[in-house]
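One protein chain is absent from this view; the other protein chains keep their places.
Per-chain numbering from 1; labels A and B assigned in written order.
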Amino acid sequence: MNAPFFEPAPDLAEVTADLLARLRERTPLVHCITNGVVQGFTANALLALGAAPAMVDITGEAGVFARVADALLINLGTPAPEHRDAMREAAAGARAAGTPWVLDPVAIGTLPIRTALAHELLAQRPTAVRGNASEVRALAGHGSGGRGTDSADAPAAALPSAAALARQHGAVIAISGPADLVHTTDATVRVLGGDPLLTRVTGGGCALGAVVAALLAVRGEHAPATAVAAAHALYGLAATAAARTAAGPGSFAAALLDALARLTPENARRDARFGRADSSALATGVPA
Amino acid sequence: MNAPFFEPAPDLAEVTADLLARLRERTPLVHCITNGVVQGFTANALLALGAAPAMVDITGEAGVFARVADALLINLGTPAPEHRDAMREAAAGARAAGTPWVLDPVAIGTLPIRTALAHELLAQRPTAVRGNASEVRALAGHGSGGRGTDSADAPAAALPSAAALARQHGAVIAISGPADLVHTTDATVRVLGGDPLLTRVTGGGCALGAVVAALLAVRGEHAPATAVAAAHALYGLAATAAARTAAGPGSFAAALLDALARLTPENARRDARFGRADSSALATGVPA
Partner (left out) sequence: MNAPFFEPAPDLAEVTADLLARLRERTPLVHCITNGVVQGFTANALLALGAAPAMVDITGEAGVFARVADALLINLGTPAPEHRDAMREAAAGARAAGTPWVLDPVAIGTLPIRTALAHELLAQRPTAVRGNASEVRALAGHGSGGRGTDSADAPAAALPSAAALARQHGAVIAISGPADLVHTTDATVRVLGGDPLLTRVTGGGCALGAVVAALLAVRGEHAPATAVAAAHALYGLAATAAARTAAGPGSFAAALLDALARLTPENARRDARFGRADSSALATGVPA
C-alpha cells in the first residue's frame, strides 16, 4: 500500500525505480566530506550503488569541487579543524553553484564543536538533513542529543523538531529509525524496510547520507523529498536483502554492498514500501 | 586447566562469561581516539561485541566526552597534532572523572613523536596498557622498539618491562603475542587462544585494545586485570572461531566480527583458557 505524497507522484515505488535507473545511467559524482571512521564504507556504498564518490576534504579544494560535483555530503562525525574549514568552503560552494547537499549532524547535542558547526552550516541551506531522532531534536534546539551516535529518542519524537527545521530552513528532514521518516513542509512519509543489523555496522547510517546525496543528484523534475525518500527505500531494500544471507555484522557489511550493486529498478518497483504519517503526527508526535 | 589469579576468582572462565553477559546488558559507551587505519574496524569490533563506540578525536570535545564515556582507548598509531592534543585532553578528562582507560603505544621506540607522547600520557595513569613485546619494552625504556607495528621480541621477553611499568604506574600491562600475557603487580596470567590470521589483518591488535576498554567499563567488583584478561580471552575465542571458516585474511576479518557478535557467555565458560605464568618468569623472562 504505497501512499501518494510530496508531489503529484501517484506511485512512489515507481519513481524510486526510475531514479535508480537514472543514477545507473549518469553515475553522479558525489562529493563527501565525512568522518574518518566511515570514509571507506561510504565510498564503497556509493560505488556499489552506481555513483562516483570523491572525498575532497581539504581547504583550497573543497569549495572548488563542491561547485563541479553533482551533490555534496557533509557529515560531522570527526570534524578536525581543517575539515571544519573545508566543510564551510564546500557548503558555501554548493549553495553558490546550486549543488544539492546533505547535512548529517552526527552526535550533536552534548559535543560543543560539532553542535555549533551544525547550526552554522544550516545557514548554507542544505537540501536535506539526515540524522537519528536525537540529532534532529538537538539541531532544532530541543533536547541535548543522544548517547554518542545512538539515539535516545524514537523517530516520531523528533517530528515536531523536523517540522520546525523544515519550516525555518527549507530542508527536507530525514529521521532514521526502525522505520525512517522523511519530512518536508507538506507531508511526512514513513519508509519501511531496512534491518536492525544496520545499527551493528559502523557507517550504516552515514553511508545512507551519501546515498541520499546521490539520489538528489539525479532527481530532475522530482521534489527533493521524493529523492530523499527513494534513497531511504533503496538502502532499506539492500539491507533487507543483505540480512537474509548474513551470519553477523561482518558478513552483513559486505553483503550490503553486494546488495546495493544488485538492486534493480524492478526490485524497487515491486518491493519499495512507503506509508503515510498524517499531519496529526506533528501534533501528537505519533505517526499514523 | 584454568588457574586462579589476580583476585580470589576461583574460575576465570566463569568471570569472563559473567562480564560478557554484563557487557551485552549495558552496552558500554567506549570513547576511542585511535589511528586512521583501523578506526572502522575498531568501531565494528565494538559494535559486534555489543558495546557502543564513539570516535571523538578533536580538542574541545575529547575531554568532555572522556568524562561521560564508560571507558576510553587511546591508540598512538597515526598521531596527527590535533589528535595528540585531543589525547591529552581525553586522558586528563578520564583521570579526573575516574573513567577507565587503555593506552596502546603503537610502534613506539624509533619514532620520536609518539614515543615522547606515550611517556607523557603514562602520567595520566592508564588503567591498562596493551601492546606487543617491543612496544612494552620501549615504553619501559628498554630496547628501541620493533619494526613498524611488528614486534621484534617474544612476549615473555617483555615481562621485566611489564613488571617495571606496573610497579611504577599502577597499570595492568597486556603483552600480545602467540599467547597473550596479562601482568599486574601481583601476578601474570597467560591467555590462550587467538589465531595467527590476527597478524594478517590491520587492526587485529588495535581492536583488541578497544575490547579491553569495553570490558574495563563493566568490571564492577572485579580487579582491572581480570577484565583485561577476560577481554583477551573473548577476543581470542572469536578469532579461533573465525579462523575455522576463513579462506584468508579478507574473509577472516568479516568472520571475526561475526564471531564477536555470536560469542555467548556459555562459550566463554566452556572454552576460555588461562594459564599461570609464575613469578620465576619475571626473573628468567620465560613464563612457566
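In this text, a contact is a pair of C-beta atoms (placed from the backbone, for glycine too) under 8 Å apart; a residue touches a chain by one contact, two chains touch by 3 or more.
Everything quoted here is computed from the prediction, not taken from an experiment.
K.L.:
Can you tell me which of A:55, A:154 or A:243 touches the chain that was removed from the display?
P.N.:
A:55
K.L.:
In the whole complex, not just what's shown, which of A:120, A:186 or A:258 touches the removed chain?
P.N.:
Of all options in A:120, A:186 or A:258, contact with the hidden chain holds for A:258.
K.L.:
Which parts of chain B are in contact with the chain that was left out?
P.N.:
Interface with the chain not displayed, on the chain B side: 35-41, 77-81, 107, 110-114, 147-150, 199-203, 246-251, 253-254.
K.L.:
Footprint of the hidden chain on chain A, which residues?
P.N.:
Touching the missing chain: residues 29, 36, 39-40, 43-44, 47-48, 52-58, 60-61, 64-65, 68-69, 80, 82, 253-262.
The criterion applied here is as follows: only the chains that are shown with their structure count from here on.
K.L.:
Just curious, how far off is chain B from chain A if you go by their C-alpha centres, in Å?
P.N.:
35
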